[in-house]
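Questions regarding the structure given below will be posed in turn.
For this view, one protein chain was removed and the others were kept in their places.
Chain nomenclature is as follows: A, B and C, assigned in order of appearance, with residue numbering initiated at 1 for each chain independently.
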Amino acid sequence: MSKIDLSVNIGSLKLKNPVLLASGTVGYGNEISQLTDISKLGGIVTKSLSLKPRKGNPPQRIVETPSGMLNAIGLANVGVEVFIKEKIPFLKELNTTLICNIAASSIEEYVECVKILTSEETIQAFEINVSCPNVREGGLIFGNDLSSVGRITEQVRAATNKPIIIKLSPNVPKIADFAEIVKKEGGDAVSAINTLVGASFDIYTRKPKIKNVTGGLSGPAIKPVAIAKVLEIKRNVDIPIIGLGGIMNWKDAAEFMIVGASAIQVGTANFINPNAGNEIVDGLEEFCSQQKIIKLSEMIGSYQI
Amino acid sequence: MSKIDLSVNIGSLKLKNPVLLASGTVGYGNEISQLTDISKLGGIVTKSLSLKPRKGNPPQRIVETPSGMLNAIGLANVGVEVFIKEKIPFLKELNTTLICNIAASSIEEYVECVKILTSEETIQAFEINVSCPNVREGGLIFGNDLSSVGRITEQVRAATNKPIIIKLSPNVPKIADFAEIVKKEGGDAVSAINTLVGASFDIYTRKPKIKNVTGGLSGPAIKPVAIAKVLEIKRNVDIPIIGLGGIMNWKDAAEFMIVGASAIQVGTANFINPNAGNEIVDGLEEFCSQQKIIKLSEMIGSYQI
Amino acid sequence: MLIEKSILEAKRQLGERIFQIKLFSPRIAKLAKPGQFCNIKVSESDFPLLRRPFSISNVEGDSIYFLFDIHGEGTKILSEKSLGDELDILGPLGNGFNYDGDYSTAIIVAGGLGSAPFPFLTSKLDKKKVVSFVGARNSSLVLTEDLLNVQAATDDGSLGFKGTVVELLTDYVEKNNLTSFRIFSCGPNPMLKALQQICIERNYDCQISIECAMACGFGICQGCPVETTNGEGYKLVCKDGPVFEAKEVKL
Partner (left out) sequence: MLIEKSILEAKRQLGERIFQIKLFSPRIAKLAKPGQFCNIKVSESDFPLLRRPFSISNVEGDSIYFLFDIHGEGTKILSEKSLGDELDILGPLGNGFNYDGDYSTAIIVAGGLGSAPFPFLTSKLDKKKVVSFVGARNSSLVLTEDLLNVQAATDDGSLGFKGTVVELLTDYVEKNNLTSFRIFSCGPNPMLKALQQICIERNYDCQISIECAMACGFGICQGCPVETTNGEGYKLVCKDGPVFEAKEVKL
């Protein structure tokens, strides 16, 4: 089995394998590293950072739904400064590719965060979260507005030489248009998808189960939507795609690669099986060897329609 | 229990209770009537009709997904003429409110269908399906395009005096905008939601599991999305809403009513439990009696945020 | 067609992953005809979401039998049921085999789990001569219980003829110069295709029972089309089938 080449490229970013852990589902790596071998992964994406610390939303923040969960964490994070001081030293030791995810309330804040962090050697790429329901500009969610996504990409591009991945919202009718503008404005890749907007109510109290009222739907329930979105981008735009949404095992990961993902991220699955990422790496390797595939990257976009 | 008033109004359409069976999930009523008492329901919505018969998509048309299913039936239907001749006589005997769902490939076709059918006494309202992924105008899906939805509503409105319900697509960032335009153009109500676009691939053949490549995701998986969409409409637009998406039992139905649905539709659940609609009627009645609610309609939009 | 809560009366393991279950289901038993199927809810929860279709394998008084193998999650759950458990069964569904007529030999051609519907059919064929050709990948997958005059074929030759049941069948018909016979078949698509081709070429009287993904199983979802050869579009496997004349449908 050892002859199989699992490496993939996301633009200029070379990953030893396509398996990343998704933002907001691994914290800053310290807890999960007690339960899995992070160095075996393609990389990890840290929890969305904002310029200043955010305490996040009041409880209840999560609720289980059929084959999924809703969350409205509210981007609770330590802020850029504490991140550099307290989290980077640990992350440096992990021996894996570190992608730093940024969320902000204004274009200036995105740029500022990236400018500060770009000098950190440990960080190998930025993932720009334009698709969190709590981040607004002029009342419009960034991620659902083409020109906002274009401008963010353009200005973040100007602020760093490191690869930029824009994490797209699935709550739009044509996600390929967003991938197109990311490409045009110099983004290196897109991640698809972030969570779908959802809600859940208690019929006895008539209150929302999540204090924030709406939350983001993740988990296996959304996988078919995510697969359709990745495929849509792949068929329309020539840009590397990082696929995610409901990946629980290597079969799901392979499905994303077949429809066009150059790499994949494991999100909600980490909560249930913190070792899922490692198992996916092994599963993909095994699958390649069964299918006589010597370079895993051959699988990318190899769908037969 | 018999004192509880279960009736609800959708504009001028009065239903004896809010439980309808959804379009495409009851055919024309004949098969399911062998397994459940349709006369006990608020009504049924027939499979989308087009002017001419459509044979539908080639197999495979459906696939199960986590807590859901994808379908790409392709609007297989008998066409308006056969419907009137062969289906209406049976539907007339069902002793329930009949809502006729129309799907078309052009605005003219919608209008034509409605004009022909409006003289059928048995039909008490029209549900206009602008949200099926197979119905296009100039390459754009009607349901994701505000002005198309506006024009369809306006012209269908001019073609009939019967209540018009526009069935909205969930694949848009702001569904309330669509409800707004429906209201403005004289629509009586909206149904939310139709299916989400999804896909699923076989990792061994690398082919889509559904021949049409993408399909519509339905079932419990999409309930949180549907709840969020209904709530969004309720909070922004003053128009009656028919809620659907993943309703399996009376609790789900109650949740939809609490967030703002005046009536609800049971879709995928019919395939698993053809008697689900009746059980929901009973469950809602029982719930009212426990909660000391004497008019079920009080529950509509009674959320506590 | 009706829904009946049916108690599991017996369960037998016939192979590593193959099970036979017996359910107390008097109302469905009374209506059932060979070749029909039931759509079974394998769990009480919403997981897995859809029912699972299974041929009625046999009927004995108030009880019905099913024969199945562990395929995925649904059949795994089914295999783990205990005696006394209640299953929610929708059936009988579809049209069964048409075995009336004055042919003299009934030929059963079954591949793998395709044997499932034939014990029931065989029990109704008491006025005919019956021969059964049963094939599978290897001997452990050949299911012959309650079938008559069985000849086996296996891909690996581990039991009976090394080759396909379709070869066995053609051989048999030719060697015996059969003229008055009807073929009843069920099994994997490649087998049915091979059979279909031969039956069309030679104008054999042949009925095939086909499978496909189903949601409802009784005609309301339009999810189970099969293309007809007459160019008139699709029929529904669940409602118009699952048994079709071999020449009637495109596989």
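We take it that contacts are C-beta pairs under 8 Å (C-beta built on N, C-alpha and C of every residue); 3 or more make two chains touch, one makes a residue touch a chain.
All of these numbers come straight from a predicted model, not from anything done at the bench.
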item	value
Selected from A:Ser67, A:Ser148 or A:Ser262 as touching the chain missing from the view	A:Ser67
Residue among A:Pro220, A:Gly243, A:Gly283 or A:Gly301 that touches the chain left out of view	A:Pro220
Among A:Leu20, A:Leu98, A:Ile193 or A:Met248, residue touching the chain not depicted	A:Met248
Contacts of chain A with the absent chain, listed as residue ranges	24-27, 31-32, 34-35, 47, 55-64, 67-69, 71, 73, 76, 219-220, 248, 268, 270-272, 274-275
Residues of chain C in contact with the chain not shown	45, 47, 73
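The definition used in the following text is that only the chains that are shown with their structure count from here on.
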item	value
Touching both chain A and chain C (chains)	B
Chain occupying the middle, per Cα centroid	B
Where chain A and chain B are represented by their mean Cα positions, the distance between them in whole Å	34
Where chain C touches two or more other chains at once, by residue number	46-47
Multi-chain contact residues (two or more partners), chain B	67-68, 219-220
